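What follows is subunit A.
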Amino acid sequence: MIRLEGVSKEYAAGRPAVDNLTLEAATGEITVLVGPSGCGKTTSLRMINRMIEPTSGRILIDGRDTARVPAATLRRDIGYVIQHAGLFPHRTVLHNVMTVPRLNGWGRARAEARAREVLEMVGLPGDFGRRYPGQLSGGQQQRVGVARALASDPSVILMDEPFSAVDPVAREGLQDDILRLQAELGTTIVLVTHDIDEAIKLGHRVAVLRQGGVLAQFSSPADLLAHPADDFVADFVGRDRGYRALSFQHADVPVHPEEPVRLGQPLGRRSEEWLLAVDDGSRPQGWVVPAEVGEGPVRVEHLHRAGTVAPVDGALRALLDAALSSPSGRGVVVRDGVLAGTVRAQEVLSVIQQAPRPDGASIQGPESASATGQRP
Partner candidate 1 sequence: MIATIWAWLSDPTNWAGAGGIPAQSLEHLRLSLIALLAAALVAVPIGLYVGHTGRGRVVLVNVVSAFRAIPSLGVLFIAALLLLPHLRGNLAFELPSLIVLAVLGIPPILSGVYAGIEQVDPAARDAARGMGMTGWQRLWQVEVPCALPLICSGLRSSMMQIIATATIAAVVGLGGLGRFLIDGQANRKYDEMAGGAILVALLALVVDIVFSLVQRAVVSPGLASRGRT
Partner candidate 2 sequence: MTLLGTDLGEVAEFAAQHAYLAGVPLVLGLLISLPLGWLALRRRWLYPPVIAGTGLLYTIPSLALFVLLPGILGTQILDPVNVVVAMTLYTIALLTRTVADGLGSVPDHVRQAATAMGYGPVRRFFAVELPLAVPVVSAGLRVAAVSNVSIVSVAALIGVSQLGLLFTDGFSRSAMGPIVVGVLACVLLAVLFDLLILAVTRVLTPWLRAVRA
């Protein structure tokens, strides 16, 4: 657990960058610091590994006061990922990743084996190790940056705007990988971003900071969307938050049986309606219009792929989206990829109507630690 106790940082007297911040980042969770520029989120993060020394207050990691640990020693136990990756251009990818294990006194062979292992984990196997950072794309460089932070298997990783400099497609992939790796390894992560969507996607708990380094709200993403503490947070969280909050709500929605047609076989019946096509394993493939198929077998060219598919126990947002995006008005739901039936928008909406509003008005500060966030 990382605990900031009344931490302040003043660069110029009387103008705090961070003002009396008290915050707890729970072990094994992703805690996100989010806010507009000038809110002191990066300063707060960098005080944890003493890249910046606080003007007052204490920072404890697992009960140990960081001020009592030599800065370099402290940092070697904490993974660190920054915006532009900051890879060493003169070292190969493999040697970049080996850096911290080597600093920690590991032998060359052991460090190299570990580096290959973590590179594999972030999706950069084999040959990538021999390349230089200059030969990689921005997204790949940031993967190496993550691998480098993971290399010595730290229990805490700090991430400062790790994905804001990569293109949107690569960013999504990196976010998914961080979620997967964090779930696998149980690492405690503190992440800074200015992007509220990223905060909601990645954070178990999200701390919203306002200008001058004041904590505005600290709660689970669902809670943040449902109960913004004040106008500033509401404004920052942005539009569509009612809809986005459905990402965190789960409820039973009536599932109707669906009689599908099989790809590669004739329809076998007459219908004016859209029909759902599945493959041999009963996995939904798309919708067909019977008139377009005619007498022959259903072929891939006949498929309309407009609809999204939701897991049967998915969040209400996914179920509603499946229903709304389906050309037939019937939202496809699956269990382990296999067709489970369809849902109707009307019925999802009435479930939403009846469901209790997410409650537990958010409490500022670390006392709200009991409110566990739900993974989107």
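We take it that a contact is a pair of C-beta atoms (placed from the backbone, for glycine too) under 8 Å apart; a residue touches a chain by one contact, two chains touch by 3 or more; residues count from 1.
For anyone wondering why these and not others, all candidates are chains of the complex that A comes from, given by their letters.
No experiment lies behind these values; they were computed from the predicted model shown.
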item: Given options 1 or 2, the chain of this complex that touches subunit A; value: 1
item: Partner candidate 1, residues of subunit A touching it in the complex; value: 49, 51, 71-78, 80, 82-92, 99-100, 103, 132-134, 145, 148-149, 158
